[in-house]
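Could you have a look at this structure, given as structure tokens, before my questions?
Excluded from the complex is one protein chain; the other protein chains are retained at their positions.
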Amino acid sequence: MMEEDINEAHEAGEEMVSSSEGKKRRAIVPGEIIVTGEDFLPGDGARREGDNVVASRFGLAEEAGRIIKVIAVTGSFIPRRNNVILGRVIDVTFNGWLIDIDYASSSFLPLMESPRFVNKSEMDQFLGIGDIVAAKIWSVKSKGIDLTLKGKGLGKMEGGMVFHISPNRVPRVIGREGSMINLIKDKTGCDITVGQNGWIWVRGENVDSEIKARQAVELVADKVHTEGLTEQVEEWFAKK
Amino acid sequence: MALKRIDGRKANELRKITAKVGIIPNADGSAMFSFGNTVAIAAVYGPRMLHPQHMQNPATGILRCNYDLLSFSVHDRKRPGPSRRSQEISKVTEWALLPVLDLKEFPNTVVDVQIYILQADASTRTAGINAASMALAHAGIPMKNLVCSVSIGKLDKDLVIDVNKAEEDFKDGEGATDMAIAKIANSNKFTLMQLDGKVQPEVIADMLKMANKACEEIYKIQEKALKAVLE
Partner (left out) sequence: MSAMEISNLTRETIAKMFAQGKRFDGRKLLDSRDFKIEYEVSNCAEGSARVRLGKTEVVVGVKMAGDKPYPDSLDKGNLMVSGDFLPMASPRFEAGPPKFNAIELPRLIDRAIRGAEMIELNKLVIKEGEKVWTVFIDVYPINDDGNLIDAASLATIAALKSAMMPALDKDGNVDYEKKAKDKLPLAKDIAPISVTFYKLGDALILDPTREEEEACEAKVTFGISKKGKDYLINSCQKSLEMEFTEEEIAKMMQILPEKFEELTEKLKKFL
């Protein structure tokens, strides 16, 4: 589960690590000039206008060498192939399940994409309406999104609780190489699955440890800046 | 001779502006914007699923704006529910904002913009557009630029910026002419133009010049309010 989370964070290209990495970041509004010069390359969220590289959305402008991009800090979930997400089953059809992944298009999990053989007659026992499932996005088309359960850690979530954070905050909840999420797992003894769509599942020995894990995740998600976040979280746990 | 406006402002002086982003936690993006006593709030939800299905556009997401006055925002209580006026303003607001948005990434979806006026002292649609522009940016919608909006008045022969209700009702001489514009920030592209009254064609250029200057100020305030969220 963890390795896939990290891959997602890197692929999405929106890792929010501490700015001490030598990447400069500053708040930017749409249309604002980020840098001027022919050498720079506009990346995600930026565009070229003559000599200037200009922001194409609101967020944090980041100069990583020659590549200029704007990291989204606000806004809804944009699904990408290979994202691991948590969704809620809306319907059981004759050949699969309709899943709400908190996006504008509906998502479909074909019967064929379940990790083991599931009889048509036992489909709703395997995954019923209202159940939470961890799945991977297999394809994103304008008609809809296709999901698969073939992969480590995917499937129906049993027990524990799910809650939602802003999807842009997911990379920092995971942390560099999973450091943040592992810290929270250690301190609470909880299993945690993080969906790129902002839905998080935690399960612990008891309700109190689950509440603690959720509060810790929300603490990390609510902060705007990431400097010294690990220390803040460790302090927070020490106080509890 | 310097024009004396009813509230003491100079001809090209805007009313006091307040702007704040992120005022509605449930929304994907939200903002409030006020010109003096005119207070507008805007909430953006989207991109999200669009029903009914026949309204969906497989080539792009669509923008849907809804503007309305709260019933107690005006002296004569406005009955709840859309009026012809609010429907018209909703549509021109949509056209004012659409040119800066890029919704091709989100086919079959809708971006909903809800604009409500809490307190009305004229120039409500311009306050609404300014709020909506910030809310759309806050919602992370791909946007080429912000949109700035302001009203220009002609009171008898004098041009003034940011008309209030007393000026809307001005009756002396040629009476009041009221023009509402919106433009793409830092450009010469106008996305909203509405006018009623009496004005010679040559004067329009002067009104737009006045609006340009005001929009520069408005842009700075919108920028500041948005960046405050990231502090």
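Going in written order, the chains are labelled A and B, and every chain counts its residues from 1.
Here is the rule we use: a residue touches a chain if its C-beta (ideal position, glycine included) is under 8 Å from a C-beta of that chain, and two chains touch if they have at least 3 such contacts.
It should be emphasised that the depicted structure is a prediction, and the values quoted were computed from it without experimental measurement.
Asks: Thinking of the whole complex, not just what is shown, which of A:Ile33, A:Leu111 or A:Ile211 touches the missing chain?
Replies: Among A:Ile33, A:Leu111 or A:Ile211, only A:Ile211 touches the chain that is not shown.
Asks: Out of B:Thr93, B:Gln114, B:Ser133 or B:Ser149, which touches the unshown chain?
Replies: Within the whole complex, the residue contacting the unshown chain is B:Gln114.
Asks: From the list A:Asp44, A:Glu63, A:Asp100 or A:Asp191, which touches the chain that is not on show?
Replies: A:Asp100
Asks: Which residues does chain B use to touch the chain missing from this display?
Replies: 24-28, 30, 37, 39, 41-43, 45, 48, 66, 68, 70-77, 80, 112, 114, 116, 118-120
Asks: Provide the residue numbers of chain A that touch the chain removed from this figure.
Replies: These residues touch the chain not displayed: 87-88, 100, 102, 128, 130-132, 157, 159-164, 198-199, 201, 207-208, 210-211, 214.
Simple rule for what comes next: only the chains that are shown with their structure count from here on.
Asks: Need the CA-centroid distance for the pair chain A / chain B, whole Å please.
Replies: Inter-chain centre distance comes to 34 Å.
Asks: Spell out the residues on chain A that touch chain B in their complex, using ranges where they run on.
Replies: 27, 29-32, 45, 47, 56-60, 72-76, 78, 104-106, 142, 168, 224
Asks: Contact residues on chain B for chain A in the complex?
Replies: That would be residues 28-29, 46-50, 58, 61, 100, 102, 105-110, 137-146, 184-186, 222-223, 226-227, 229-231 of chain B.
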